[in-house]
Every structure is written in structure tokens, then in C-alpha cells.
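Missing here: one protein chain of the complex. Every other protein chain is in place.
Lettered A, B and C in written order, each chain numbered from 1.
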Amino acid sequence: DAEESEFEAIIAADKKIEPRDAMPEAYRKTLIRQMAQHAHSEIIGMQPEGNWISRAPSLSRKAILLAKVQDEAGHGLYLYAAAETLGVDRDELYEQLLNGRQKYSSIFNYPTLTWADVGAIGWLVDGAAIVNQVPLCRCSYGPYARAMIRVCKEESFHQRQGFQSLYVLARGTAAQREMAQDAVNRWWYPSLAMFGPPDADSTHSQQSMEWKIKRYSNDELRQRFVDMTVQQAGVLGLELPDPELRWNAERGHYDYTQPDYDELMRVVKGDGPCNRQRMANRTAAVRDGEWVRKAAAAYARKQQEVAA
Amino acid sequence: DAEESEFEAIIAADKKIEPRDAMPEAYRKTLIRQMAQHAHSEIIGMQPEGNWISRAPSLSRKAILLAKVQDEAGHGLYLYAAAETLGVDRDELYEQLLNGRQKYSSIFNYPTLTWADVGAIGWLVDGAAIVNQVPLCRCSYGPYARAMIRVCKEESFHQRQGFQSLYVLARGTAAQREMAQDAVNRWWYPSLAMFGPPDADSTHSQQSMEWKIKRYSNDELRQRFVDMTVQQAGVLGLELPDPELRWNAERGHYDYTQPDYDELMRVVKGDGPCNRQRMANRTAAVRDGEWVRKAAAAYARKQQEVAA
Amino acid sequence: MSDFDTVLGLGDDVLIAAQRLAEWTSRAHDLEEDIALSNIALDLLGQARALLTHAGHLEGAGRDEDALAFLRDDRQFRNVLLVELPRGDFATTIVRLLFLSARLWERYTRLSQGEDATLAAIAAKAVKETAYHLDHAAQWTIRLGDGTEESHARAQRAVDEQWPYTFELTGESGRQAWLDRVVPVLDKATLTRPDPDPAFRPGGGRDGLHSEHLGYLLAEMQHLHRSHPGATW
Partner (left out) sequence: MSDFDTVLGLGDDVLIAAQRLAEWTSRAHDLEEDIALSNIALDLLGQARALLTHAGHLEGAGRDEDALAFLRDDRQFRNVLLVELPRGDFATTIVRLLFLSARLWERYTRLSQGEDATLAAIAAKAVKETAYHLDHAAQWTIRLGDGTEESHARAQRAVDEQWPYTFELTGESGRQAWLDRVVPVLDKATLTRPDPDPAFRPGGGRDGLHSEHLGYLLAEMQHLHRSHPGATW
């Protein structure tokens, strides 16, 4: 029909779909799912790094970390707002996070065991997120693309901060260097797994590519991340924990060992080290805040009554 | 009447009143009040020292402290049991503690700010307690006297441990020595105040002396404590924070500055630094344990029904 | 009190307040408030860093902000007790922020006009931040006090429990100005102002005599720093 062809014309012309435009229900649903998952990841992602705010080893690092975690809340806000342009509301999305029907990035189900993990998350996890997200700045859905532009700008700031923090550790005392290397050892494969299953096993991907929500396949993005990160590891003077990692001149890329996708599936299904803890904390925050939300609503009602 | 003269005969003969013996209601009430206060003091007294169990600086000190706090719970048990021989029950006494009608020793309303406070409490507070309590081992009420014999034995063990802990600090690093001196500075006057108001202002005392519950006046006991402690401070190599402290050859005692009895009265009335905190903690323990007590009672009932 | 003591005490007030406030991160009742509380914590932390750095200069013994924050024992901290009390619920946090910001606003305003140019510059920046914190706390105090029955009860308890600590916070001389700022908010929030002259007035923080809560806060805050003596981060 006319609506459908108009939608397809916009996509074909690499223009943006806006909230007022007609769009296929499947497109809308795919976007809601993806944006919600992305927003939830920002919110849950506050926990592993938030774990070190009270214990940061210097006041300047404490300030940087606190600001970063605050930015993640801000990203969550942009993304929920972008999702809301598709006619869902934030409370509905929260509800789906809490009842487990919507997911968040599995990476946040690993614990932050030492201070160096904060640096490793900034460098590797934010690094992987950027590789994933930069193409989303050209996503066909306008509000999502615009939200991603803001998010990516801040993420790359965070990634540099993470890198810089590890850089200092790698040049610090023996214990600091060991801490940095250990963190990289633990976060490397989970970061590779952030790009999702290998293309051969990836559901959703093909349709998302056609809709120009997704621009590159999981494996292409993973390769891009590996190539970029190997260089940076050299600058840091830290090893990536993969003995198979080497330059393949023929491919023009680094060869590398795939992450353990069975582990990824276990974590996605809820059985990672921290899934239960992350959800319990989120649920507690929602529950403990209920009286405040009620109070704010009651006060607003009273004010309206006075005004009326 | 006959009962009264028998009671007075036992007292006069320096024998023990036992639970089955007749006794004046006022004697019974005085004893309940005193034993309850003493028992409550043991229970509340677990808090200031318990504050350092998780942070004790060596495992041996942690074990000593944990055992000591456990002993305090044990003393509480003996003393509640002794009070129960007078026909009150423990729950009633708890109730009176929680509603503020019965008191506990004001000394436990001061905070333990550093590790050295644990040593200072052992040395000074337990030291003062012993001076107070040793005469109670000859108290006219048998169950109380016998409980005090056990309590005093353990208290003097604690006092030596406290002394020994301070001794190590006083011979340790500059920071440790400073910590020890600071703790003694803060605990000295509150320890002096443990003996109660000066004799001139002391209520209850005269009657208690006649009944041989009390054997010495507040001021006599305070002087005994000062004389004993000055010697020990010398061994420790720590100063007692009283510039007026000096040997009076004429009196055969040390002269000393009286504690601030106005402060004592404020703390007794509930306005010391930690009164609210101590009571809030105790109330929370009772409240949080209610479901456990109910479960134990329900299970016991079921077992009886099965047995019947 | 020396200038060093004054600046150190103020720096410790905002450092400990920031540490407590940051405990809310990822725990607030909604995202907007999570961001607002982190933001206020960041402002306070920024003030703390500037003040402690300046205190270190005044002292002239070579201590920087981290030496002062991470290498003092709790007997050497000079903050008022109010800021070290456990975080409590949201009402406790908001009422504490109201009490603290009302006092900080006065102090920063005065210091911004003082002779110490560095301190005046720190204070001039801080006074603007504090005006926002004070407004945020006041708005929430009113919302909670005049919200539901439960929120009113929680807000009243938060006021009652923390009121005694405000005597140390304001001192005698700062009391009236502080009351002029706080009491109208409590009135608007339909909250009862507690006994103006209570017997219980805990204090001692400026002399390093704290509550038992500070030691735990410092253990958590300082442990990593102290575990790596001399390291750079």
C-alpha cells in the first residue's frame, strides 16, 4: 500500500523515519526492543562501575567515575525518551526489564573485582559499545540516530578516560600493573561477546540490515573492535589474553580466538555471575522508591487542585 | 513481725537472703532495679566494643574481643537469671529497658572512636566495674552475690586484657601511642563518673548500705579506683588527664579532680552522644528477632502436641 | 581557629557529604533524581577537592587533597556530625541536604567576600552550586512534607532526628540566618519545627570527636588508597 511504499522509499533514500511517519509494525517493535535493551543496559551498567565510587583511590578518579556513572543514567534517559516516541512509556519498559521480558547487555553481569576493572570497562566495554553504536548514528529511525550521536560523543570520552586510567596503572607499581593486566584478562572475551553471536547464528540481523537499523554484521563489528584494540593494547603495554592473536596480512585484519558463546548464552539466559544481584538491586530501588513517587504525584495533584 | 525480724537477723549475721526467704518489698524492689540495671549494662555494653570486632587489627585481638563481648552476653544471662529469682521475668525487664523505665550504665553512651578505646574500656571501665562489683560478691542477696563472683572473675580477666592491649600500643609506633593516650584522655572522667554522684547527692545509698547490698559509698569506691589506676598508669607509661592528680600523704590517697556530674546527669537522662543509637540498635534487634522467637515457640508447641 | 582549620573543616563537611550522597547512585526512585543527586554529589566533591587542596597550601606541609582525604584517621577529620550519619531513606537525605545547603550558602556567601582570594574564588563558584542544591532540597522537602501521609511522616522523622545535629552545623552565631532560611520551607512543607532549645545537641566533629559511623565510611573510602602506599592513580 501507499504507506508501506513511502516507508520503503525513505529507507531506500537513506533518509530518516520520524515518529509521525507510517512504519511497519515489525519495524516499530524491533526498534522498541532494541532501544529498550540499550536503555536498560545503561541503567544496569551503572551498577558494576558504581560499585567502585565509594572506594576510588583518589578524589579525581572518584569525580571522573561519579560523572561517568551519571552520564550512563543520562544515556538511559535519552534512550527511553527516544523509545517513547514510538508510543510506549518508560514505566512499561521498566516493567519489562524487571519481569525479565526485556534484556540488557550481558557484559554487566560480570563483577567488578578490582579498581582496574573500572579502567578495563571504560577501555574495552565502552570501546566495544562505540564500535557497535557509531553505525547507529546513521540508523534509519531519526530519534534513535540523534540519541546515539549524543551517546557516542560521551562514550568516546569515557573510553579515553578508561584507557588513561589503565595507562597510569600499567606504568605504576608492580601490584597496579598486575591489577591492570588481570582486569584486561577478565574483560577481553566478555567484551568480544558484546557483539552478539556469530553471524551464522544471529537472528534478527538480516531484517535489521534491510531496515538500515543495523549497518554491519556482528562479526564485522567484532573484527573492527579487535583491530582497533590490538593497537591500543600496544600503547598501554598490556597483553590481550589470546595466544592466537596475530596479524593476517592476507585478510588485512587480526586473527583472534572467538569468545565462548555457550557462556554468553548462559549469561543471556540469566545465569551469569551477577544477573540475580543486578536485578535484585534494580528491583529494590524501584520498590524502595515507590513511596517517593507516590508523594510526588500526590503533591502535584494537590497543586493542580489549588490552581484549578 | 516475725518475718521482718528474721530478715533483719540474717542481715545482721552477715548471712545470705535466699529466694525462699521472706524479705521487705522495698528490699526486693531495690534489688530488682539494681540487678536489672546491671544486666542491661552488660547487654548494652556489648555495642561499643562490638563496634570494633569486624575491624580488629590482628586475628588474635579479634578473637579476644569477640570472646569478651560474648562474656558480656553471658554476664547479662547470669544477672537476668539472678533477678528472675525475685519473681520478675526477663521479658518484663527487657520491656522496661526498651521503654526507658530502667537504665543501664551511662558509660556505654560514649562512642568507641578508635581501636585504643577497646583497650581503654577494658582497663578503665572494666577496672571501675570491678571496684564496684567486688563488694557485691558479699551482697546480702545470695543469688546476686554468687552471680557477681563469676562476673568479677571474668571482668578481672578482661581488665588485664585491656591493660595488656594498651601496654602494647603505648610501646608501639608514635601513632599507636597517641591513639592510646587519646583514648585514656576520653575515658578517664566518664570512668570516674561510673561510681555515681558524690555521696552528698546520692539517693538510695543509705538504705542499701543498711541492707548490705552496698558495702561502700560512691566516693570511697571512686577513691579506691583512682588509687589503683594511678599505679597502673605508671606501668603503662600513659598520663591520666588530670593536672590535679597527686599523692596526698596526709589522706593516704591521691587527690583528683571530680568528673563533670552535670554531664553525667545529662547522659543519664538520655542525652549522651550515643543513647539514641544504643537504644535504637537494641530495639531493632528485638524487633528483627520477633519472627524467630515466634517460630521457635510454634515449633515447641507442635513438638509438645506430638508428644501428648 | 586558624584558616587551615576553617578550610579543612569546611572541606571535610562537603567531602563526607559527597561520599554519603554518592551512595544513592543507581538507587534513587527515578532516573531524573538519580542524576540530580549524583550531580549534587559531584558539586560537593568538587568543592571538597578545591578546599582540601587550599587547606594543604595553607598548612604548608606538602599534603595534597588525596593525602588529606585518604591518609587521615577519623580523629583527624573535622566535619560536623550531621554529614557522617548513615544515609537513611530519601527523606533523610533531602532534609539533610536542606539543612546543610542552607548553612553552606551562608558560609560560601561570606567567604566569597573574604580577603583570601583563592578561597573567595572557590566560594564564589560554590555559592551558585549551593543555591541550586538548596532549591532542590527545599522543593523536595515541600513535596514530601505535603505529599502523602507516609511521606509526611518520613519527612517529619527526618527533621526530628537530624535537628539536634544542626546546632553544631550552624553554631550560635549562624543560627538565626539559618533558621530564616529553613523554617519557611518546613512551614510550607507542613512540617513541625522541633524544639528550638533541646538538651541533646551532639557535637565535637570540629575537634575530631565523631560518631561511630565515620570510621566505617572512612574504612571503605580509604582502603584501596591505603593498600597501595605511595602509588599514583
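To be clear about the criterion, contacts are C-beta pairs under 8 Å (C-beta built on N, C-alpha and C of every residue); 3 or more make two chains touch, one makes a residue touch a chain.
The model shown is predicted, which means the values in this text are computed figures rather than measured ones.
For the chain that is not shown, the touched chains among those present are A, B, C, taking the whole complex. Although one chain is not drawn, the whole complex shows that of B:69, B:107, B:193 or B:226 it is B:69 that touches it. Remark: the omitted chain is touched by one listed residue; of B:54, B:99, B:207 or B:258 this is B:54. Note on the undisplayed chain: of the listed residues B:9, B:26, B:209 or B:296, the one touching it is B:296. From the options A:55, A:90 or A:215, the residue with contact to the chain not on display is A:55. Seen from chain A, the chain kept out of the figure touches residues 48, 51, 55, 111-114, 175, 179, 182, 186, 266, 269-271, 273-274, 276-277. By the touch definition given at the top, chain B reaches the unshown chain through residues 43, 46-47, 50, 53-63, 66-67, 69-70, 73-74, 76-77, 80, 115, 165, 168-169, 172-173, 175-176, 281, 284-286, 288-296, 298-299, 302. With the whole complex as reference, residues 73, 216, 218-220, 222-224, 226-227, 229 of chain C touch the missing chain.
Heads up, the rule we're going with is that only the chains that are shown with their structure count from here on.
When each chain is reduced to the average of its Cα atoms, B sits farthest from chain A.
For this pair, chain B with chain C, the centres built from the Cα atoms lie 37 Å apart. For the pair chain A and chain C, the distance between mean C-alpha positions equals 34 Å.
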